[in-house]
Every structure is written in structure tokens, then in C-alpha cells.
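Only a part of the assembly is drawn; its chains keep their places, and the rest are absent.
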Amino acid sequence: MSASPTTHADSTAREIAYVAVFAALIVALTLFPAIEIGISPVPITLQTFAVTLTAMLLGPRRGALAVLAYLALIAIGLPVAAGYRGGLGVFAGATGGYLVSYLPAALLVGWLAGMALRRTRPTPWLILAGVAGMPVIYAIGTGWFMAVTGMELGPAVAAAITPFVVVDAIKVALAAIVTAGAVRALPTLRR
Amino acid sequence: MTIRFEDVHLEHAGRPVLRGISADLTEHRIGIIGENGSGKSSLARTINHLHAPSRGRVVVDGVVAAQDPKGVRRKVGFLFPDAAAQIVMPTVREDLDFSLRGLGLSRDERAARVEASMAEQGLSAHADHPCHLLSSGQQQQLALAAVLLREPDVVVADEPTTLLDLRNLRAARRRFAELRQQLVLVTHHLELLEDVDRVLLVADGRIAADGEPAEVVARYRRMMA
Amino acid sequence: MNLVGVYRAGSSWLHRTPAGVKVGALVLISIGALLVDSPWIAAGLLLASLAVLLSARVDLRLLRRPLVVLLLLGLSLALFMWWQQGAGAAVVAVSRLLTLALLAWTVSMTTRVSDMLSVLLRVLAPLRRVGVDPARVGMTIALAVRSVPLLLATVSTAQQARQARGQGRSLTALGVPVVVRSARIADELGDALVARGYDPDED
């Protein structure tokens, strides 16, 4: 039951609650199955799904704050990154760039999704909004990966992008479909 | 219809939760009671293999749950304590239609069955309403309608009447009493047990009493005194 | 399985070590591990962190599933690095991965979340000048930690509900109830904060 916001302090408190709960949702979906694929040092996770979904549902501001809270949980040492890793060291590792990239990605996707949701048939537009976040994630993620592993661009792309493009596109599309469904199911969700 | 528990054991996070449950449920309506944390929900969830026993097995009408989870889930409809947890689609009509997926029905056939179900449950006026704006009583009704649409042989209901007012409680009770399916009802609403044929009392993962509703309920009251 | 909020009271030297020291050591060691490129040193570091974890005398059963996931991750990393850069690089990369994970587990199993938060608040204090309110950050993180088990339960209930309805694979059937429940949890948590007198503008 969302209540009518009564004072400024109350709505700030409620915003904090939303940010915290969706940060926890990103954790829950990350820990859900961190699946291993073929031959890449980077795991497939539901993070991209969770981050895209959160940004679409909460908008750029609260969405990015939720991502930031998730990154803070990792930073203080809680084992909530893929593979149950945690601590600041995770950011210095090969996949740290992906984690950082979720922040600009959430801002972009959240902003685009806001426009998509004003359309009468938002789903295709939401999918586009989600897909727009992928290059952001790959650019920062792969750059970081190259810096940490010292790998050349070619093999780095083969390790850090190629295996994921299709699955990520599917995850992003699913996030869009879930968002469209959830917004219809609970019209009060995105104020 | 027989639900058979054969020495069912279950652990959650390494802690034993069910410690050897054996019983044959053949009656039309069976109640399950017991204290908080005794294992009632866990037991109910082994029936359609939402939990996998660590030892022993559950057999529903000859189908071993662990061997054919999809098969038992076709036979067993399940109602969760929080109806909102099992409503998956945005509107009432879509959610009911969702139940008919994968059964090989034609579009028209599905639409017809959904209409009939809404009419029967008095939900027609809400067909295109967002499910989560319905009242708790209506959500509960929708959850039951969605389960019945798949024509199960057994309905397992885990505390389906929390938060209902007197009228909705009575309506729910009537709906359960009229069910032609076999019913397994987990509940803290002891007055609902007046309608059942047999009651199991679960205590600390074991069956502590099993038999006539009035007797078992009296035993439970003494235990809780 | 979830390793958030797994702290259990204990009396090992790690339990007694101040949170700041542990979190700081985690940072330093993990950065150190990244600078190491000798397989011997990397492997030694891994053995040392294993010894540290064992010396915490915590309930190791909690780690069974995370360990399986981590070892799978390590295996594919090992194969990849071996193929790309040879055995030495593989040992370094895998040791690094495992070291980071084992140490993080050790910290979170022997440190109260509130103690970790006070460390974070101290670190964030200088950011007050650029408009960051450390108390608010701390509150958000504490609430997130509190919410993790609620959300894991939400995901698993939604998964069960979708199975019970005979639709074990539909992602909408999982996603929509999870989102609706999450929004409800957030609303309830916000109500509770307000009702319990929380004021984000003070502290």
C-alpha cells in the first residue's frame, strides 16, 4: 500500500526504502544463479537483468542510487558480487569494470525508459531503452578487463563481450517485458 | 485419490524440518494444524514437489512426486498464504488465461473457459482490472479460480484465509466445502476444520496426532495450553 | 544461500579484531594480490587466507554452496587463462579470485554489519562537504542488508508459485510477482521507517 506522501522528510524516508529494497533485489538476482559458461573468465549473471529492471522501474535517480547501494554492499566486504565475492578488491579485479558500468547504464536506461513508458505500447521502446545500456556496460567492462588482465583488444572482446551479447539482449528484453507487465499490474508503481 | 507420504524427511539449510512423515490421505477433506514452525507448510509443499524430500517419497495417485514433478503439478493445485504471490499477470483475465497455457487448447476454447470461470466466481466485472488493486478477498478468489481452471484432482491450500473479514471468510469456507476435488487445508483458523473429515497435527516435523477433527483439535488445544 | 547477515557471535581472534582493521586489511591484501605475478606467492597468499578463514572457527556448512559456485568460476577462469597465457598466469588468476572470496567471507562471518557500517561512515565523513550525508548512506545500506533475506524469500516463493501453476520457465511469471512483492516490501518498509520516527534530516 503506498501511502499519500505527507511531508518532505516522509517522502525521503520512503525513497530510501525503495532504493534499499531494490538494491537487495539486485543482490537476490545476482546470487540466484551465477551460471558458468564455456570458456570465459567472466560469469553469466542476472545482474544485467536486475540493473535494467531496477532502472526501468525506479527511473534514473532512484535506479542509479539502488545500483550505488549495491556497489557499496560489495565494497564494505559483503559477498554479493557474482560468485559470492566481496570487498573493494572485486572492483580492482577483471570484472570490476562491469560493476562500475552499471551506474551510467542505470542512468541512461532509467531516463530512456521514462520516455518509453509514456507511449501507449511501451514494450518495444523499453527494449530499445534497455539495449541502449549494453554498449555502456561493454565499453567500460571490457576496457577495465583489458587493463587488469593485460589482454589485447581482440581476445578481450572474445572473452568479455562475444559470449554475452545474445544472452544480455534476451535478459534486457525480458526486463522490458516484466517492467511493462509490472507497471500494468501495479499502476501506482512508477509515480 | 490417494496422497501417500512414505517416511518423508526434509531439511532446510542443514536443519531437519520433517523427520519421518508417513500417512495415506484418502479422505475428501484433510486438515493440517500445528504450531508456528512445526513444518506444516513444508509438508504441504512436498505434495507437488516444491520441496524435494531428503529421504522418503511422496506419491500422488500413483505418481511419484520426485520422478514426475510436472505430472503431480497437473494433478495438484496449490494455494499460497499470500494470494498476491501466485498472481502473475497484470489483469484478472490474463492471469486466468495464464493457467490454461500449455494445455493444448485453442484460443477460443481458452477465452470461453476464462469467461465461464470469471462468471462463476463473480469476477466478470473486474476482468480487465489490475489484479493488485483488487481487495484481499477478491485476490484470494482469483487465486482459487486460477487453480481450478487447470482442473486438478487435489487442491492444497496453505492458510488461504488470513486477513479475510467475516463475510469473505464464510464465502471462502463455503467454496472449500463445495469443492469436488480432494482438499488438503493447512490452517490456524480452527473453525474451518469443522468441515473436514480428518485432521493431522504436526509437531516438530512429526505427526503428533491423526484422526477425527474434534479429537485432534482438542489435543492441539491442550498442547498449546 | 546467502552470506549477508551471516555474522554469528564468536570468540576467535578475528571476532575480537576491530572492524576497521579487518575491512582495511581486506582492501590492502586484495590490492596486494593484484600486484603479485609470481604463481608461488599467489598460491601462498591463497593458503594463508584459507588458514585465516579456518582460524575464525565459524560454521563452515554455510559455505558449501558458495564454495561450489566459486570453484566452478575458478575452473573456467583457470582453463581460460591457461589457454590464453599459460599455467603460471592461470595459477595467479585463480589464486587471486579465491583469495578475495575467502577473505571477504571471513570478514562478513566475523563482523557485525553495524560495525562495518561505522567504518564506512568514518570513510565517508569527508564527503559531507560535497553534499553526501553519511548517516543516510549508512541507513540505506543497513536497510538493504535487512532486505536481502526478504527478497531472496520473495524470489523463491515466486519461483515456487510459478512451478505450482505449471509454468516452470516463464520469466514474466517470475518477474511480475517479484516486482509487485518488492514494491510492497518497499512501501511497508517506508511506512515502518516513518512510523518509527525516522527522520532523514537529523542524526
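Just so it is clear, A, B and C label the chains in written order, and each chain counts residues from 1 on its own.
We take it that a contact is a pair of C-beta atoms (placed from the backbone, for glycine too) under 8 Å apart; a residue touches a chain by one contact, two chains touch by 3 or more.
Predicted model only: the values in this text are computed from it and were never measured.
Stoichiometry of the full complex in this file, given in the displayed chain labels: A x1, B x2, C x1.
The rule we apply is simple: only the chains that are shown with their structure count from here on.
Across the two candidate interfaces, A-B and A-C, the one carrying more C-beta contacts is A-C.
Per-chain CA centroids place chain A at a distance of 36 Å from chain B.
Rounded to whole angstrom, the centroid-to-centroid distance between chain A and chain C, based on C-alpha atoms, equals 17 Å.
Residue numbers of chain C whose C-beta contacts span two or more other chains: 1, 172, 176, 180, 184. Of all residues in chain A, those that touch two or more other chains are 181-182, 185-186. Looking at the complex, you find that chain C touches chain A at residues 1-4, 22-23, 26-27, 29-31, 33-34, 66, 69-70, 72-73, 75-77, 79-81, 83-84, 93, 96-97, 100-101, 103-105, 107-108, 111, 113, 116-117, 119-120, 136-137, 139-141, 143-148, 150-152, 154-155, 171-172, 175-176, 178-180, 182-191, 193-194, 198-201. Only residues 181-182, 184-187 of chain A touch chain B when the two sit together in their complex.
Note for the complex: chain B touches chain C at residues 13-14, 45, 48, 50, 69-70, 73-74, 77-78, 80, 82, 84-90, 98-99, 101-102, 132, 146-147, 150.
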